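The complex appears here minus one protein chain, its other protein chains still in place.
First chain written, first letter: the chains are A and B, and each begins at residue 1.
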Amino acid sequence: MIAAHLPALQVVIPLIAAPLCAILRRGTAAWVIAVAANWLAFAVSIGLLFRVLDEGVISYAMGGWAPPIGIEYRVDLINVFVLLVVSGVGAAIIPFARKGTEARFDSTNQAWFYTMYLLALTGLLGVTITGDAFNIFVFLEISSLASYVMIAMGRDKRALTAAYQYLIMGTVGATFIVIGIGLLWAMTGTLNLYDLAQRIPDIENTRPVLAALAFLTVGISLKLALFPLHLWLPNAYAYAPAVTSAFLAGTATKVGIYLLLRFFFTVFGGGGFFLSTPLPEMFLVLSIVAIFAASTVALFQNNVKRMFAYSSVAQIGFITLGISYATETGLTAALVHLMNHAIMKAGIFMLLGCVIYRLASMRIDDMAGIGRKMPFTMAGIVILGLSLIGAPGTSGFISKFWLVLAAMENGQWWLVALIVIASLITMLYVGRLVEAAYFREPSEKAKNVREAPLAMLIPAYVLVAATIYLGLDTTWSAGLAQDAAASLLSAAY
Amino acid sequence: MTTILADLNYWVTVFLLVGGLYIVVAHGNMIKKLVGLSIFQTSVYLLFISPGKVLGGTAPIIAEGFDVYSNPLPHVLILTAIVVGVATIALGLALVVRIHKSYGTIEEDELHDLESDA
Partner (left out) sequence: MTPSDHILLALMIPTLGAILIALTGRNRNLREGVTLVTAGLLFGNVLQILPAVLEGARPEISGFEVTPGLDIAFQVEPLGMLFGLIASFLWIVNSFYSIGYMRGNKEPRQTQFYVAFAVALASAMGIAFSANLFTLFIFYELLTLSTYPLVAHHGDAKARNGARIYLLILLSTSIVFFIPAILWTLSLAGTLDFTPGGILAGNADATTTAILLALFAFGVGKAALMPMHKWLPNAMVAPTPVSALLHAVAVVKAGVFTILKVSVYIFGSDHLLSTGASEWLVYVATFSLLAASVIALTKDNLKARLAYSTVSQLGYIVLGAAIATPLALIGAGMHILMHAFGKITLFFVAGAIHTATHKTEVSQLNGIGRIMPFTMGAFFIGALSIIGLPPLGGAWSKLYIALGGMDGDYWFVVAALMISSLLNVAYLMPIVVRAFFRPPDPDDNGHGNGDGHSVAAVNDRLSLRERMAEAPWFCVVPLCFTAIACFVLFFAPDVVIQLLEGMLEVPQ
């Protein structure tokens, strides 16, 4: 009985929990609800995964209204993979949120924070699970509005301008997406993604459809911070509360990637059309520029959170690079890195949150000598940093492995060389932090800090452990991703 | 001339779209940016609603004497979009108020100077 309604529960659970938090107005109670809702959502995702593995694509008519009139929730391998990432990363982050928010906000504001968190989660899960184009826009805006608020709650006043900037760019992006959807609707008369996929092949070379593709590409690229549309991201990540940075880095941009895949490959049909446009070359070039420009900028940041924010832009470049191939290996690489990067970057931002909790600064000079004061925190950052570089034995290696494999398959040896050089730059900026933390004399601020509380470390270490586990057993990352990539290319939906 | 008039709704849409976007990009005042954003979003409402209008059509309620109906779906969609738009502008304005309190200005270039000093 419950199994039949899992698709609805995936969205409804956090959606109901959100106003509950707001009504209670008690920080602790709201936190308990948020944890419960998020863990339940994760359990639902796992349940959905097993159902999809068992019986294939699930179509769920929301409210009993049959598609295409009613809104359809459609779960296949690709979105269940993303649902797992989003709810899973969230499930690790939310227990961590307690200490940081408690120290910063009064009880009421804590409750509001969790409300916003749950709304953002609802939105992201909704975007991922729905099979209706306009529904995508609505959920996207729910998550965006909530995340603007979550960013604005940062301790630095620059968080306000960062949130404003993100609001402007995010809204422009979302509006572009609606325009794209509107054009598609005008041409086909349907908003159901499945129906769209059936009808577009006949008219795919008409001008409105091409215009729709262009609007969608730009709008979604803004959301996922594809270079050069990434300008909102560094400040937003740098000045937001650590929980927000971790959550956004782990989920929001990843859902953007999902949308890109869904539109390029499902709606516009199996990769063939994508390859006939100039998009692959465009994404290839932009990805490479993203990787190198953002990594290089990261090298020169003094704010560590900002450094890792730029690193995110670079890592997103790796994901879109995989997409640009439009081959099974390339898409597998993209999906694998989507999962692995979500986990490691969320972990890094959580551990940086531990540092802020004790040190109240993110300047690399203030973090000097912190390795001995906060050994577990820094050890975690080192492991995740190694994964970011792509050291074997961590999940980052698996991502790079697939990416290099995809490049080799296409005979693009120069790209292999570029990926290698990019890893070197990553090594340099991670190395900068490691060296400051371990081999410099403790700064004035660092002298009096202690290790972060277990309530923060344990959730972060869950992600550290996941990073290592996914470096050694890839059944649930590459294994799933490979099947998902195959189904994307065959346009089975 | 007739083709221009036939597509008049699209021309208006495009004009509002480009104009709104221009304001967002070109103006440094945070309130004006939001105004531009609002105009930009409004253009999309037109984009959706105008093709849904069928000349001589009426609301899709089965009744004697009416057999041309307009599609109601765009109205419903745009109602939702308007709600989203209002929420966005409200949040944007709230942020501007907070920024004004913290920095004492809402001009982007002045903010930029203040932030680089900080």
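We adopt the following convention: contacts are C-beta pairs under 8 Å (C-beta built on N, C-alpha and C of every residue); 3 or more make two chains touch, one makes a residue touch a chain.
For clarity, every value in this text was computed on a predicted model and none was experimentally measured.
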item	value
Contacts of the hidden chain among displayed chains	A
Residue, one of A:Ile288, A:Val304 or A:Ala478, that touches the chain absent here	A:Ala478
Given A:Leu53, A:Ile69 or A:Leu424, the one touching the chain that is not displayed	A:Leu424
Chain not shown: contacting residue from A:Leu261, A:Ile348, A:Val404 or A:Ala466	A:Val404
For chain A, the residues touching the chain missing from this view	386, 389-393, 398, 401-402, 404-405, 408, 416-417, 420-421, 423-424, 427, 431, 435, 439, 471-474, 478
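By definition in this document, only the chains that are shown with their structure count from here on.
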item	value
Chain centre separation (chain A, chain B; CA means) in Å	28
For the chain A and chain B complex, residues of the former touching the latter	134, 137-138, 141, 145, 148-149, 152, 157-158, 160-161, 163-164, 167-168, 171-172, 175, 178-179, 182-183, 185-186, 191
Chain B residues within the chain A interface of the complex	17, 21, 24, 30, 33-34, 37, 40-41, 44, 47-48, 51, 73, 77, 80-81, 84, 87-88, 91-92, 95-96, 98-99, 102-103, 111, 115, 118
